[in-house]
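Sharing a structure below in structure tokens format, with a few things to ask.
Certain chains of the assembly are absent from this excerpt, and the rest are unmoved.
All chains are identified by letter, namely A, B, C and D, in their written order; residue positions are counted from 1 within each chain.
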Amino acid sequence: MQHVEKPPILSVESLRKVYGSGAGAVEAIGNLDFTIGHNELICIVGPSGAGKTTFLRCLSGLLAPTSGQVVLEGKKVEGPPEGMAVVLQEYSRSLYPWMTVYDNIELPLKAKGLSAGERKAAVTEALAAVGLSSSRKSYPWQLSGGMQQRVAIARAIAYKPKILVMDEPFAAVDAQTRADLEDLVRDIWQRLGVTVLFVTHDIDESVYLGQRVLVLSSAPTFIMEEVRINLPDERDQLSTRALPEFARLRTQVYELIQQAKHVTYRTQPAVAGEAVSHGA
Amino acid sequence: GSEQKSAAANGELREAHVGAVPVVDVAALYVGEKQGYFEDEGLKLNIEFGQGSAAMIPSLLNGQFDMLYGGSVNMLQAAGQDLPIQAVAVGGRTTGVVGKDHGGVLVLPESGIENAAGLEGKKVAVNALRGLHEVSLWAAIKKAGGDPKKVTFLEMPLADMGAALESGRIDAASTSEPFLGVIEGDGAKNIASLYAEADPNFVTATYFTSTKMTETDPEFVKAFVRALEKSFAYADANPDAVRAELGNFTKIDPALIDSMTLTRFKWGLTTEDVRLIARLAADAESLEDPDKATDAVTAFLNEQ
Amino acid sequence: MNMGKLPIWLFVTLTVPAVILALWTLLAEVTESLYWPSPLAIARVFPKTWLDGRMAEDVVPSLVRLAVGYLCALVIGIAIGLVVGSVRRLRLAVEPVFEFFRAIPPPVLVPIMMLIAGIGDGMKITVIAFGCVWPILLNTVEGVRGIDGIQIDTARSYSLRPTQRLLNVTIPSASPKIFVGARQSLAIGLIMMVISEMFAASNGLGYNIVQFQRLFQLKEMWSGIILLGIIGVAANAIFKLVEKRCLRWYLGMQSQER
Amino acid sequence: MTAAPTQTKKQTGKGSSREPLLWGLLGVGILLALFEIVPRFGLLNSRYVPPLSDVLAALGGQLTDGGFWVALGSTILGWLLGLAIASVLGVAGGVVVASIPILNRMLSSTIEFLRPIPSVALVPIAALLFGTTMQATLLLVVFASFWQVLIQVMYGVRDIDRVAMDTARTYRLGAFWTIRKVVWPSIMPYVVIGIRLAAAVALILEITGELVIGSPGIGKLIVVAQSSVATSTMYALVLVAALLGVLVNVGTRHIEGRVLFWHASVRSEGA
């Protein structure tokens, strides 16, 4: 496929995932094959039920692929790899109700072996970044949906991962907060050299954030198209979004998604011409 | 805690752990202790109560108990199954007086049952199936001309028989003092003195120990038996002392104690006493090989 | 595929029992205690003890009582548990009462039951049901209490009728916990079966075990215990089948690929 | 973390800390009243089930008896010790067995085999190993109550939220933190029930053990009372045992309010 400039940190090799077996089997991922470079910011978009979450679960070692593999820094992923933080789509269930917001964010840091002082600094900073400093002593179930989601994001940020994987992380927050968080992600990405994989349904967001946008087809999914985002590296909410190139890209992605709904990967050379040629 | 203290205080006294059930017979031990008979033999009694010999024999075998008081039939059954135990002395005995014994079979007056033979076809509660009561009852029924095989025996704790009898759930209750007196007092009729009817010299309970004990420490066993003999003699002569002790180690109502029929503290346990019980037990299908059991359990007695 | 799996299955299920048996045999041979007969000796007495008549006369009646008692406990435990779990104040009031009864040892309790339920099968079934009911009841109560608030809100907002709520929301939601209780009770039922037959019984598996013990027929007693264990394993297998059917959704959900 | 329970307690409002106790007292009060009324009015023969007032009178007699307190002390000691051992073993074993599928499958038949073994059958073995000491009874107590906790915990592990577990895995919390901060709180509702079930079983076996084997405790006093036709005294002793059971309930409920404040079962009742 397209050329990746930076040395690859992650390569996905003919990944395929089928849930269940026999008559009730659901093929979620048809075939995924691509690489991601160091410190890239990749956005993934695709129709609802395409297989994005499934892909992220395979990538983060939570789910064993049916065939194919994910190779991270030269090692095959078989369990959750070190230095990766994942914000799961089910954010509210990923927070532990028996811990305060603060403790929820601190826990992975404890496991990582940070000292008390470092932990405190990291948690406080992350909470401030998502605008929840005042809720640190609350329990997750005392927070609104959007606040819970931000706690999950704060936990991932405080972890200072090498790879940050986020599954629709801003779905439940308002437009203003969303914009702030988008800038936060880009900032972290640029400042800390993190590699970011970002699943979203917001087309503008994918264009605004990413260096590349992968458009997935509906399940069983494959990469329908890869859109390079040739926007300047310095982006900001007002000016970047006003660029004509931005408008062009978002229209391009939008149209691809509209197509994506009707295209799926078929292992047998059956009907959809494009899909087959792509898969082969 | 208290054991160690007293052992330290009377350095020369050997502690004798006796397992027993809280019944009249055991009063002999308390009487003897009070009279100093055991101390004279260099023993200090430590009596512990449990529910029955089946659960206590393991503790005897592992050395927790030095001596056990228990039903004679039970002892034979254990010996019959090759458990290494030895009878050392008599524990309790029938009074031998029909109608005035410490064990009896009670029925409701309106039941029309007149004697042991009348139990045929009835439900009779005993405190342990194939135990002392059932074995002696078989003998009593046979003597009265009945067929014990036609009797349905049911197992029931002594304490619960009164209620069951009164409500008609059982037809007869084979029980012993103090329950005997209580239920009789409530209007039940005593139709058979089962021990006395089985045999006027029927040994209801014995003291026994492990074979290992008789081999490793026969002196202790002999000392215990000597003290016990004196205790029996005293208890036989002073029933009031027995009644007084009963008030101490049981919770029996004082009024009841005064009216209770006591066991007969007659000393002496012979191989023939044991064999008789074994035969009766075998007749009652509760023991397989009476002679083997008798021989096994009386080895120590015979050495004397 | 199935042929290939069979040896693995056999290995997995039989290894531990085999090791335990071996150790037991070794221990028995070394100590030669009458109280620890070797499995071989037990196996020798087993057929004569249980297969000659006792199966029909003792084991089957026991199992019938067990089944009836267990089913009663199931119905009563779930019914009371659903009510008590839904009404907080009722729960606060009756829970100590439950504990009160639960703490009474069967040797004391059974005689009281004899006063009420007689000495026949009724009493024995009552004793079994009494023992089995608590794990079911407690787990049902907790199951009902622990229902996700959002699930209740959904039922409320769509104005489900009480019976519909009970059948479609409360019971399914509590069912994983109810099944834990039912599983616990399975073993307790067997134990209570033995205990119930210590009183006023003249037949039954438990009755025989107790008699063997009383008569110092220890090999026979152990064979009875082994039989109990076998029944336990069999009952559990049936239980698992039922659970698999009733909790298909839950097992599927929990055992999703990770 | 420590501030939390008070915070949630406040939320439940309306002097709720005392309210459960009042309802509990009401329940027990009605029960005790029944115990007085039923024998008094001859619904049950008062010789066999004496009315509460007689039992209380007998209890009064016991309370002044030093031997009773010693016995009660050793019963409580044996009971709590057995319960503690069973709980620790049960929780540890349950977590280990349930979280390692192969172990689970290897052990399941053995567990099912051992669970229905009645403790009465184990009495001789316990007595053989330990005689009439406390340990013999302890063995029975632990054996019987262990299974309750074990099964409860095994099911608790099965019920851990998948997403919660996935989160622990992605952050590589490791066995220590995962068990301490994720598994343990998740299975807590199950553990509480397990311990409550085990507490009653342990108490029953402690007393039964004393009763049958003759190890020290109130069970032994029950034997003496039973064989002495002292029915009221016997029921007084049983009443003591039952009240210990009620105490378990009060205790676990208190603990539950503290450690499960976050759980739906506690939270929903507050609102």
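Heads up, the rule we're going with is that contacts are C-beta pairs under 8 Å (C-beta built on N, C-alpha and C of every residue); 3 or more make two chains touch, one makes a residue touch a chain.
Quantities reported herein were computed from a predicted structural model and do not represent experimental measurements.
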Task: Assembly formula [one copy per chain kind displayed, counts for the whole file] - done: A x2, B x1, C x1, D x1
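Note that only the chains that are shown with their structure count from here on.
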Task: Reference chain C; chain at largest CA-centroid distance - done: A
Task: Maximum inter-chain contact count - chain pair - done: C-D
Open item on the list: Roughly how far is chain A from chain C, centre to centre by C-alpha average, rounded to an integer in Å?
Closed with: 48
Open item on the list: Counting only residues that touch at least two other chains, what does the list for chain A look like?
Closed with: 62
Task: Sites on chain B at which at least two other chains make contact - done: 52, 54, 57-58, 157, 159-160, 163
Open item on the list: Quick check on the complex: what are the chain D residues that touch chain C?
Closed with: 19-20, 23-24, 26-28, 30-31, 44-45, 48-49, 102, 105-110, 112-121, 123-125, 128, 144, 147-148, 151-152, 155, 158-159, 162, 165-166, 189-190, 192-193, 196-197, 200, 203-204, 207-208, 211, 219, 222, 234, 238, 241-246, 248-250, 253, 263-265, 267-269
- [ ] Note which residues of chain D are touching chain A in the complex, please.
- [x] 1, 3-4, 161, 163-164, 166-167, 169-174, 177, 181-182, 185, 188, 262-263, 267
Open item on the list: Under the definition above, what is the set of chain B residues touching chain D in their complex?
Closed with: 19, 21-23, 48-52, 54-59, 61-65, 157-160, 162-163, 166, 178-179, 182, 186, 249-253, 256
